[in-house]
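Every protein chain of the complex appears in place save one, which is left out.
So that you can tell them apart, the chains are marked A, B and C in the order they are listed, and the count of residues begins at 1 in each.
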Amino acid sequence: MIVKYAPQLINLFATLILLLSFAMISQRRIVTLINLFMLQGAALVAASFLLGYVTDNHELYVSGALTLVLKVIFIPWMLHRVIRKLNVRWDVETLLNVPTTMLVGIGLVILAFSLALPVSRLSDALAGGSLGIALACILLSFMMMITRSKAVPQVIGFLSMENGLIFAATAVTNGMPMIVEFGVALDVLVGVLILGVFMFQIREKFDTLDIHNLEALKED
Amino acid sequence: MLRILGKIQRIGIITEPVPARDEPALSEVGAQLKARIGERFGGSLAIREVDAGSCNGCELEIQMLGNPYYSIERFGVHFVASPRFADLLLVTGPVSRHMQAALLGTYAAMPEPRLVIAVGHCGADGGEFGTSYASCGAVANVIPVDAVIRGCPPTPLALMRGILEAIGQR
Amino acid sequence: MSWLGAFSQLLAMLMALLLAPLLTGWVNQWRARLQNKSAPGLLQPYRMLHKLFNKESVMADRASPLYRTAPYIIFSCMLLACAIIPTLSTDLPLSPAADAIALVGLFALARVFISLAAMDVGTAFGSLGARREMLVGFLAEPALLMVLFCASMITRSTSLTAIVENLAHREFAIYPSLLLAGVAFTMVSLAENARVPVDNPDTHLELTMIHEAMILEYSARHLALLEWAASLKLFAYSCAGLALFFPWGVAEAHSPLALLLALPVLLFKLAIGGFLLALIETLSAKMRVFRVPEFLGTAFLLAVLGLLVNVLLGVG
Partner (left out) sequence: MTPFLHPTTWVHLDWVLVVVVAWLLIGVLGVAALRRFRFVAVVLFPMGAFFSVLLLAVSLSAVFSAPETAVLPLGLPQLPFHLRLDSLSAFFLVLIGGVSAGVSTFAAGYFRQGEGTPPGLICLEYHVFLASIALVVMADDAYLFMVVWETMALSSFFLVVANHRIPEIRQAGYVYMLVAHIGALGILLCFGLLQANTGDYTFANMRQQHLTPFWGSVAFVLAVFGFGAKAGILPLHAWLPEAHPAAPSPFSALMSGVMLKIALYGILRVSFDLLQEHIWWWGVLLMGLGLVTALFGVVFSTVQVEMKRLLAYSSIENIGLICTGFGLSLLFLAYDMKALSALALTAAMYHMLAHAFFKSLLFCSTGAVMHATGERSLGKLGGLMRYMPWVAWPTLIGVLACAGLPPFGGFIAEWLLLQSFLFTTGVPSSFLDMLVPVMAALIALIAALSGYTMVKYFGVIFLGQPREENLAHAHDAGPWERLGMVWLVLGCVILGLMPSQVIALIDPTTNLLAGAGLAHTLADSGWLLVPVSIERASYAPAIFLLGVLASMGLAFLLVRKLYHGRLRRVPPWDCGFPWQTVRMQDTAEGFGQPIRQIFEPFFRMKRQLPGAFDAQPSYKVTVEDPLWYALYLPVARLVERVSRIVGLLQQGRIAVYLMYSFVTLIVVLLVVKR
């Protein structure tokens, strides 16, 4: 039963992740942004568990569990804590206005899909079709990192980009080798910790998280 | 969002149930009101409220009619945005000269059958302000009034009684 | 066209006429409950319509014939819309006359007429409402069309009955594109039916009105027709949404028994839908008018995204 619908379900999760990426680039409130990111992680976890069950590939369980612990529980909790500590519950300002961002986003999606279409027609993996979606997610979160002027949204953008990467790996090649998974997970963890400290530092220096101020650091 | 849902859940329905134990007046007045509206207005009474220069005391009480405690909507009464939709005109305050034209216009814009109720002492006879260069005094001096609800301000229950009486007569 | 077909067609139209105010009443009741009030009776909308029909109509002295006929036109447009959407059965003789695109056309026709009527008397708020209505419309229509296209790309057809038959009676499958389409459709139908967060159906402040501002001038029977048309529109949207996203239980052609079975199923689905609508309205706050294009633009883009996903995953 579940095996029968597995590809469709995985596509469904892929679409959910894409939808959440769009929600994130169109979202102004920072708390909601973190919650959306949490949801995206959850969708990713579900996808990898499902895929692991279908192709009974236990490494996928492990990577799913890793994502669960890191992206769904720990990092959101930490981000919430950071914004509470720094009390930065402002609405996120974007450099481009939201509609323009969304239009660019659609452009990116078209690009990603048209690139991935031939590949996914070849791919024999269970959910090869969702490669394009993963690619689109990566591009979208990359753009999010570009268009946001505050540090926290950029961190979130970075993390969701990583979500996209993992999903691409999971979908197309049914999972990367375990060691890579661990490496990536560790990277992310350390990255976030450092960024957290980094944010506190920026805050101490400029008492704001607006990274425009970093431009003042260059010496001339 | 979840917080809101939780709150809704926690509070629950706090409207006076019909029939209620602690304040029989409200429930029975409500029942009568519903019955009369059923007879005369096919079960739906639309009210347009005009502030013709009141101190907003009456408005506050009229507001109360819509709150979860009284919830007059359950008796088929609702407030509307245009006199074109309305069956009944609630006028508060001594009609100030500036509001005179507006009040007349509002009355003219209402389709028959229509009722007018003057609310509060001021509406009834000009109250403290009486008739002067700035105020026409009682609502009755400007447009024909079917009923008067005295009180400064009248309580929501008094308002409901007044409306009931206004519908009842004729 | 069979006798059963004609019968189910008539049944569908009658049911729409009768059930539409009930749905409105149901939604209002739930909104009251969610505000911790006890609600007016389910039949309140019927009482209001009856009263309004009885009252004498008051009309501006410079209103033109267009203004007088507009409510009838709008009402019949909405009725026809309800007639071509498969609610109970997919055996509708009228449905070949108008497909999904024509359905959007119908809504557009009604919108144009109500806006023209609002501009006819020439009051400040009327024309303001007309402008805002067209503003909502020019983004909502394409979005709705794209949502319908998602379904018709899956089923390779734009005829609503064919779409529903396909979705309901082919073996079950999950269409990711319909997820995006569903989100878009919800946003569009909130805007189209003048609901929070786009418009507040029971506001008294003319400056914030969209739909109300256009009908401020109407009274009595004309107002009643417009109100009825509004609830028909809500009914049509709900049924269209149910037919696209939860098509199960709609009777197939030529089976009277299924027709009888379909009614309770539909009622159940409508009840759930109405409750969800009330929930959304309670949980969200009305947005500024100039956030509305953003809101609807998002819906439009999501629907387009649905089409793209459809092409990518090549479902159907």
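Criterion: contacts are C-beta pairs under 8 Å (C-beta built on N, C-alpha and C of every residue); 3 or more make two chains touch, one makes a residue touch a chain.
Here the structure is a predicted model, which means the values were calculated and not measured.
Enquirer: What shown chains come into contact with the chain that's not displayed?
Expert: A, B, C
Enquirer: Which residue among C:Ala32, C:Leu216 or C:Ala251 touches the omitted chain?
Expert: C:Leu216
Enquirer: Out of C:Ala98, C:Ile174, C:Leu261 or C:Ile280, point to the residue that touches the absent chain in the complete complex.
Expert: Of these options, the touching residue for the absent chain is C:Ala98.
Enquirer: Which listed residue (B:Ile4, B:Ala31, B:Leu60 or B:Ala108) would be found touching the missing chain in the intact complex?
Expert: The missing chain is touched by B:Ala108.
Enquirer: Can you tell me which of C:Leu42, C:Leu109 or C:Ile174 touches the chain that was removed from the display?
Expert: C:Leu109
Enquirer: Given that one chain is not shown, which residue among C:Met134, C:Ala173 or C:Leu260 touches it?
Expert: Of the candidates C:Met134, C:Ala173 or C:Leu260, C:Met134 is in touch with the missing chain.
Enquirer: So which bits of chain B touch the chain we can't see?
Expert: Against the left-out chain, chain B lists 50, 82-84, 99, 101-103, 105-106, 108-109, 111-112.
Enquirer: Pick out the residues on chain A that sit against the missing chain.
Expert: On the side of chain A, residues 106, 110, 113-114, 117-118 touch the unshown chain.
Enquirer: By the contact criterion defined above, which parts of chain C meet the unshown chain? Give residue numbers in ascending order.
Expert: 53-54, 56-64, 66, 69, 72-73, 75-77, 79-80, 83, 94, 96-99, 101-102, 105-106, 108-109, 111-112, 115-116, 119-125, 127-128, 130-132, 134-135, 137-139, 141-142, 145-146, 149, 152-153, 156-159, 162, 206, 216-217, 221, 225, 290, 293, 300, 303-304, 307-308, 310-312
What we mean here is this: only the chains that are shown with their structure count from here on.
Enquirer: Treating touching as the only link between chains, describe the layout with one word: line, ring, star, complete or other.
Expert: Contact pattern: an open line, chains touching in sequence.
Enquirer: Any idea which chain sits dead centre by C-alpha averages?
Expert: Located nearest the centre of all protein C-alpha atoms is chain C.
Enquirer: Between chain B and chain C, what distance separates the C-alpha centroids? Give it in angstrom.
Expert: The answer is 33 Å.
Enquirer: Go ahead and note the Å separation of the Cα centroids belonging to chain A and chain B.
Expert: 56
Enquirer: What part of chain C is in contact with chain A in the complex they form?
Expert: 173-177, 179-180, 183, 293-294, 297-298, 301-302, 304-305, 308-309, 311-315
Enquirer: If you look only at chain C, which of its residues touch chain B in the complex?
Expert: Result: residues 32-41, 43-44, 47-48, 50-51, 54-58, 202-204, 206, 209, 212, 216-220, 223, 282-283 of chain C touch chain B.
Enquirer: Where on chain A does chain C make contact in their complex?
Expert: 5, 8-9, 11-12, 14-16, 18-19, 22, 26, 98-99, 102-103, 105-106, 109-110, 113, 116-117, 120, 129-130, 132-133
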